[in-house]
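As you look at this complex, bear in mind that one protein chain is not there, while each of the others sits in place.
Presenting chain A:
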Amino acid sequence: MFKSKKLVLFLCLLLIGTMFLTACGGGAEDQDQTQQPAQDNQEPAKDEKPLQVGIVLSTGGKGDKSFNDAAIAGLEKAKEELGIEYKDIEPREMAQDEESLRFLAEQGMDLVIGVGFLMEEPLRTVAQEFPDTKFAIIDAVVDEKNVASLTFKEHEGSFLAGALAALMTESNTVGFVGGMKIPLIEKFEAGYKHGVEYINETEGKNVNVVSAYAGTTGAAFNDPATGKELTLSHISQGADIVYHASGGTGQGVFEAASEKGKFAIGVDSNQNWMYPGTIIASMLKRVDVAVFDTVKAVKEDTYKAGLTVFGIDNEGVGLTDLANVTELEKSGVENDEAKIATMQELKDKITDEVKAKIKEIEDKINSGEIVVREE
């Protein structure tokens, strides 16, 4: 049917071609490995079966150095300190969220975590199917007997970010870049604007805020190109500090700020090390703490279904260290002396008055003197 000579020739070409392809891809793969330690096969302990945790991340979210990576960081910590094992799944398309959660529940996981508000309905469906499995969901509320809902007061942390930006700006214009235009992200924007307004009122400044969103679907959290465009537009309107709440899209925000010699505020995880000298601070949303605490509760048999809210009072949200470069930031830049110095230089620009003001605001939010608006 076919001429074998040509076939052999063709297959050889194919082999060479694919080896070339994979050789090129090798570098990227190595980088991925450092970010995705979860793919490693783990040997179960011989004497006792460790606690099994399954987690479903948001689509396209792994490696965002932000929200999803914070959840993984929490599990990594639990793996080290509590000796648990975990399996993570990142569905390729939205319709597979439900299937992914169901798969983990079927595997007999002790705890199944859904990351992100898009998981709300799939998780409810699956939690009803598996009433004996424990579930947790981040950023959404699922009212079932076996679901722990973990939400955050993002507006409170964003208030601090807004206050910091308003105190630091020299051009009297600051920017905001949101990911997907949804109530959750609008909470970040509302808190940020409120923080700026508070400084305007109490310090007699006149700072205005320009804001924009990257899109209306989940893809808006993974779109650095649009993030960069929006930030450049903010900068051309005079903004010198841009805060983002946009997951992976934020990398474009930092890039634009860094290129134009302006500043940015990171979100969710500590992102200060990603562009040393550009990112003044990050608004931490301690997804890692929420995940770790939940895993620990399951391990210690104190797991309770229902809603837990993380705010400034229980250190669920807040700003990164404004005075000194932290260990995490140092390891982020692989202990590069020059980069550490650049980061410290930026932190030194934050005066003691600013630090005191931020501390004062934190206390006022805790005492209820300031009630941050959510929308």
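The rule is simple: a contact is a pair of C-beta atoms (placed from the backbone, for glycine too) under 8 Å apart; a residue touches a chain by one contact, two chains touch by 3 or more; residues count from 1.
The working rule: contacts and distances are computed from a predicted model.
Note on the omitted subunit: UniProt lists it as "Simple sugar transport system permease protein", one of the names in "Cation:proton antiporter subunit C", "Meckel syndrome type 1 protein", "Amino acid ABC transporter substrate-binding protein" or "Simple sugar transport system permease protein". Within the complete assembly, A:217 is the residue of A:52, A:146, A:172 or A:217 that touches the hidden chain. From the options A:99, A:143, A:348 or A:369, the residue with contact to the chain not on display is A:99. Across the entire complex, the residue among A:63, A:91 or A:114 in touch with the chain not shown is A:91.
By the touch criterion stated above, the residues of chain A touching the omitted chain are 1-3, 6-7, 10, 14-15, 18-19, 21-22, 25, 29, 39, 41, 89-96, 99-100, 102-103, 117-118, 120-121, 129, 139-140, 180-184, 215-219.
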